[in-house]
Every structure is written in C-alpha cells, then in structure tokens.
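Before I ask anything, here is the structure I am working with.
Removed: one protein chain of the complex. Kept in place: all other protein chains.
So that you can tell them apart, the chains are marked A, B and C in the order they are listed, and the count of residues begins at 1 in each.
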Amino acid sequence: MTHNGGGMIARRDLTVRIAARTDLSPTCFRFILETAEEIAAVPGQFGMVTCGAGFDPLLRRALSIAGVARREGVTRVELMVKEVGRGTNLLRHATVGSTLRLLAPLGNGFTLAPVEGTCLGLVAGGIGLPPVLFAAERLAARNVAFDLYVGAASGGELLDVERCRAAAIAVGGDLVLTTDDGSAGEHGFVTAALQRRLDGGQRYGRLLACGPNPMLAALTRLARERALAAELSLEEPMACGVGVCLGCVVELEDGRYVASCKEGPVFSVDRLAARWWP
Amino acid sequence: MTHNGGGMIARRDLTVRIAARTDLSPTCFRFILETAEEIAAVPGQFGMVTCGAGFDPLLRRALSIAGVARREGVTRVELMVKEVGRGTNLLRHATVGSTLRLLAPLGNGFTLAPVEGTCLGLVAGGIGLPPVLFAAERLAARNVAFDLYVGAASGGELLDVERCRAAAIAVGGDLVLTTDDGSAGEHGFVTAALQRRLDGGQRYGRLLACGPNPMLAALTRLARERALAAELSLEEPMACGVGVCLGCVVELEDGRYVASCKEGPVFSVDRLAARWWP
Amino acid sequence: MSIRLDTTVGALKLANPVLAASGTFGYGLDLLEFCPPESLGAIVTKGLSPRPRRGNPTPRIVETAAGMINAIGLQNVGVEAFCREALPELRARGAVVVVNVFGERMEEYLEVIGRCEGEDGLAGYELNVSCPNVTAGGMEFGHDPAPLERLTAMCRAATRRPLWVKLSPNAPDLVATARAALAGGADALTLINTMRAMAIDADARRPVLANGCGGLSGPAIKPIALRMVWEVHKALPGVPIVGIGGIETGRDVVEFLLAGASAVQIGTAIFRDPVAPLRIVAELESFCEEHEVAHVAELTGGLQWR
Partner (left out) sequence: MSIRLDTTVGALKLANPVLAASGTFGYGLDLLEFCPPESLGAIVTKGLSPRPRRGNPTPRIVETAAGMINAIGLQNVGVEAFCREALPELRARGAVVVVNVFGERMEEYLEVIGRCEGEDGLAGYELNVSCPNVTAGGMEFGHDPAPLERLTAMCRAATRRPLWVKLSPNAPDLVATARAALAGGADALTLINTMRAMAIDADARRPVLANGCGGLSGPAIKPIALRMVWEVHKALPGVPIVGIGGIETGRDVVEFLLAGASAVQIGTAIFRDPVAPLRIVAELESFCEEHEVAHVAELTGGLQWR
C-alpha cells in the first residue's frame, strides 16, 4: 500500500531514442532504445512505453525488458514486441531516431537464485520470450544451469533462436523448441514438451515462465500437480503500471486482488487463485 | 446545394507519399507529396490532409496547394505549411517516405484571366504565400503581367523569395517585400506597401490575396475605397472541406452564410459581409 | 459465403444497416463520387425547417480530443428548396431518404412534414428533438417526456410514413423520453445526438464557439452512445433502434448492433473520410464473413451480458 520503488532499483521516466528496430518474425520486432541516463532492471521487470503523439491511443503499453546494458555512457534497453493492435502498430512504424518515453523498471522480476542440486527450467511461449531470454542470459552470465523451452505457433514465429541456443549452451543446458503446427522443433505445445521431459525424469528446482494465458494455465496445473516451484510473468491490461489504478489486478489464492504491476508481474504459482488452473 | 466537383477538376482522395520536406523558415516548411495518380488544381484550391494515425487529432487540416506538376508518371503536389498547433506539428515530424491522405483539389481558385490594359496585383502575407505563389507561377507561365507583394513578420519569415522574384521578373513585374519589423524589404505591413504604390499611381486590374485576417481586412477596405476588383482566399476552420458540415461558413453581404470550402475559399471582396472591413 | 446485409427498422426495409447521419452528409448529393447516396442503407438529410435558416455566427466548430464540438445552429435551405432541388435527383438515383425534421415550435414540425407528404420517394421522418444548439429549437421536447409525447403524436397523425425520434443524450432520463416517443407513436428511436459540451480559449478567456456551447460528436462519445443504446434496448426490448455516435469502422457497427441497434448512422467519420459510410459497409461485410454471420440482422441485440 505504500511506496513501491521497484525493489532496489530506482524507477525512472526517461526519454529514450529508438536506436534500432529489426524484424524477428512476421509479427514481432526488436527495439533497441538508448539513453545517456542509467537504467537497471532484472528479468521479469517491465516498462511502460508511450505510443503515438496525441491522446489516442491514450495509455502507455506494458513491455517486458528483454535486456539492458550500459556501455560508454549509453544505456541500451532491448524490447521485443508483437504487433497485436493499435499501440504496437504505432511502435512498429515509429521512426528510428525518434524518441519515446519509457517508465522503467517496474514490478518484480523472477527469482534467479540457483536451487541446490537441480537446474532451472525456463519456459517461453510466443511473445513471452523477452523476460525469459533476459533471465536465460543473466543466468548464463552467472553460470547457473537451466534448460530453455521455447514454443511458438510456427517455425517462423520462433524468435531469436541463436541467442536462446547460445545462452543454454553456455551453461550446458538444453534448448527445446516446439511449434504448434510442427513446422520446426517438436510438434505441439511447449508445456507438453516440458511434461515429456518431466515424465522422463528430468527435475527442475524452479520453473520460470512467460507466455499466453492458456500456456500459463497448463504450466500452473503441471507445477501444482507435481509440487514444482514455478514463477509466472502475467500479462494483465494495465493503465498506469505503477500501482495506482488497480486495473491490472490478479486474484490470489486468499481471494485478494493485488496489482500485478506492483506485486507482479511475476507471481509464484502457489499464490494464484484457482482460476489460473481451471 | 447540390454536387460540387470542384469545378472541372475531379476531386480525389489519394494516398500520397511524403517525398521531401524542407525548412523554409524557423516556422514554415515545404512538403512535396507524390502519387502515381493524376491530380490537377488551380491556384487558390486546397486539399484536406490527414495528420497522425489515431483519432487525435481527429480532423484533417486544410492546406492550400502551392503547386502541382506531373512528370514521368508521378504527380508532385507542393504544400507550404506553418507549424501553429498539433496537426501541423505532426506534419512537421512525419517521416519522409511515409504516406498521408490528401483530398484535393477542393474549392474554387483565383480568377487568373488578364485584365485589359492593367496588370494584376498579387498580395501574400505570411503563410498566405502558397496560393499566391502558385498563382504567380501560373501567371508567369501564361505571360500575364503582375506585381507581387509579399509580407512577413521578419526577414527570416519571408518564404521562397527567389521563386517569388523569378516569377515576377518573368513577366517584368515588381517583387515588393515587406516585414513588420523592418528586418528586410520595406518596413511595415504589406498592405501599406500596396497602398503607397496605389497612391503613387500604380493601377491593378485585379488584386489576388491571401494572408492573415487583419491583412485581408485592410486589403478589403482598400479595395472597396478605391473600387478595385479583389479576390481573397479566406481561412475558416474546416471539418470536412467538402461542404457537408457547414462549419466553415463565411458571411456574405446579403447576410447569407456560405460554405467557404465550397463557394470559396476564394471570394471576391464585393460579396463579403461588412465584418470583413470593420 | 454471401452475406445478407439487409435489415429492417420497424417496417422500413433497408439494403444495409449503414446510414449517413443528419448534418454530416448535406442533402446527400455533395459526395457523389465518394459515397453515392443510393449505396447506403439510407441517408438522413440535414435538419430541415419550414423556411431557410442562417444558422449561428462563426466559429461554429472546434476540434477536441478524438471529437469535435459543433454549433452550426441548424443552418438549412428549408424544406421547400430541399424538395425542389435535391429530392428529384435523390429519387432518380434510388436513394432511400429520411428527412430530419425540426422546428422551434410544434407547428413547424408539422409544416415540414406537411410539405414532404406531397412528395413521393421519401422513406420516413426523423424528428430532431435534441439539438442542443438552438435554445428554442427542440430542447424542451427532447428533455421533457410530456411535450415529447405530444409532439410525436401530432407528427404521427400527420403521416403514415415511418417516424423516428432522435433522442438527446442530455435528457435527464433517457428511458423516460424513449417511452414518451413510443407512446406518441414513434416507429423507431435514433440515439444519440451530440452531447452538450464546451471549449474555452484560455488566451481570450472566452468560449471558442460563437454560440458558447455546442454538441460533442466523434469517437470520444462512442462508449457513452453504446451504453445508451444498450440501456434503451434493455429497457424496451423489441423497439427498433438506430444507433449513432462516434462510429468509424465496421467493427464499431457490429458493437452497436450487438447492443441493440437495427441500423446505424455515420456522422463525424465522414469529415475525416468522405468514403467512410461505404468503407464501413465493406468492413461490416468482412466481419460477417470472418465470423460466419449469414445475415447482419442476426447481430441485433446479440450482446451476452457477462
């Protein structure tokens, strides 16, 4: 109820320059945003980004931070965006070199601490990749072992496969790719691939996941059935991103609604209300 | 009350590409819009241009056509724009290479026919230049004689002086420049410069003018006092540009309100109600 | 799949549910090359009074966020000029024409209808009882159920053609005015007209509009219009509603139909895009194709409350 400064890292609202935009798939693109100011973030945290100049669209859009690095006095923030509506369409067509406002870092990220004796399981579905890839690269840098599961609708929608592979290889982990249509990797849902590995005896000390709600629901069921620790990054519609509108609430097991922008967007599955594993 | 097709020239609503934008002054810029389609226009006609992608700003902006030419299958429409508010700000920052919608040509233009025994007087104030320069260049091409009076707040705001000079010289006419602050050309209002020439015996068969309302009011007084024929291009706030909203009406001497987008924007001073020469 | 776009508003059959709104499409003949009137479900004329009206002084319009305020003051050519000059061409083209009627007194409504009754080729009347711009021009009818019912009944007695009453969103009690219009014999309700609004010029310390206040239209009001259509539909199920307010796309039309409208009108959207009504018909058709809606009329009132 009181002051949330995004943990230890100070939130800032900065004017950032669109330094680059590259297509990742027919629907997704990468944004590199630059500023001379310092910003830090942990995987799972997000930013609120302005899109468009007028009052329509009115609100900022929530986007997970896919990476952040500072070099030679410039902070580079990486976003990965899927065009799904008007706001993301405007972002896709924003001029490289023009500026946006980025309010970040917001919310709480994934728990990256290693778990004695096991490795972590990272699971991304579709445009759920950015926080998961960010986590993978941070874990790789700290030499914490993990397997990385990445699913998409089709082969063309698998994003940044080489970086995913490099991160997993760096810690001796597996990269498991799946597509709903079987056009690349294993055929079927990414949660099914995970389940097969679990059934085959693979153990994970903690699952970290982001993706569409049906995937997260499947994962929640799986984690609860097998008593696995799991953290999910949820996507609720957000107006403010900073805990004052109460638009983005998630129902917890105790019946409370909490602001996912502030207490989340990453939630441990055992805190979530039953509607998350219907 | 019925069908207005902009005279003989068909109106069209076209997607046009911003081929170039160049600064003309600290506040004004030139737009070159390209399309493979054919558009024609006469000086004094205007277009309605979209600005921005969303519903804010909602309406198109009215902009006079400063020139139009077709070469090698491409029509180039020239606009000259002063940044005064949100719409024109968005236009200023629109990406070269991106597209706009242009509904044009609209309204009725100046009478360019020569008047036996006299030359024409063309008068532009500030961003009133585009239709007047278009008229000057068309008249020059037809070898109809005119003097060209161009006024601005200061020397830096005198737009496209070389083209103005070239057009006037081509027909042996004078280019008279004035600035309100005396920083270039004659000191004072452009209408005062015109009045001095008239007092000195200069005669004009018809005045064609565009500029801010106070200038047009001064010119109307002058024209009515001396019984000179004069046509003014007026700028009323417009929503539709095509005669259906009745937002842009101008009061005529007979008390009627007529849509300036349809019956104008060019009006003969003798048709205008008294409020035009208060 | 071939989609049926036809619909009915009461007894009136329309080829499609997309109409041009009053005051935003002139007398139907200004945009022939973009949007021929016969291509629409119907056109509603600019509000007609017995005699020509000058309207308000300028400025008459001002843009607002995703909207605009107008205070045109019901400038129009008068019913006589309309019948003589525009109607023949509309008729020749096969346009379905609804005459938007208003007056400062009840008799004036009757005068307009009376003049039109002498003409073939008019599909019906829409009573504008809700214009917020002219103090004497209908405000009281639209806000007060009793006189509204009286006015509607008088007009009802004067014609057998379809009679629509266009409701004011500024009325104290929307459903009460709706009931009054029906009690008076209205065949359908059009909603909504513009919302009373104001813009101020901070530099000049004056209202922007010469009239002071005006009516807000455009996408800004769509969520309110949609709520009002749904509210009236819920309160008076089965009553034909013509929905209007901020419609810009075929998807918007679907929303109004689901909320209970049988047809819709396109107003301010025409100012941004002269081809808007036709584009919207096409978008509506695509939506129906994608969603396997065989007949657009199936959508009316199809909203499932959660």
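Rule of thumb we're sticking to: a residue touches a chain if its C-beta (ideal position, glycine included) is under 8 Å from a C-beta of that chain, and two chains touch if they have at least 3 such contacts.
On a predicted model such as this, the values are computed, not experimentally measured, just so you know.
Of the candidate positions B:31, B:55 or B:149, contact with the hidden chain is made by B:55. The chain omitted from view is touched by exactly one of C:27, C:230 or C:271, namely C:230. Within the complete assembly, residues 54-56 of subunit B touch the chain that is not shown.
Residues of subunit A that touch the chain left out of the display are 1-5, 10-11, 13, 50, 54-60, 101, 103, 236-240, 242-251, 255-257, 262. Remark: the residues of subunit C touching the chain excluded from display are 64-67, 69, 172-173, 195-200, 202-203, 205-207, 210, 212-213, 216, 218-224, 226-227, 230, 246, 251, 254-255, 258-259, 287, 291, 302-306.
Keep this in mind: only the chains that are shown with their structure count from here on.
In this view the innermost chain, defined by its CA centroid being closest to the centroid of all protein CA atoms, is C. In terms of their C-alpha centroids, the spacing between subunit A and subunit B amounts to 54 Å. If you average the Cα atoms of subunit A and of subunit C, the two centres end up 47 Å apart.
For subunit C, the set of residues touching two or more other chains reads 65-66, 219.
In subunit A, the positions touching at least two other chains are 54-56.
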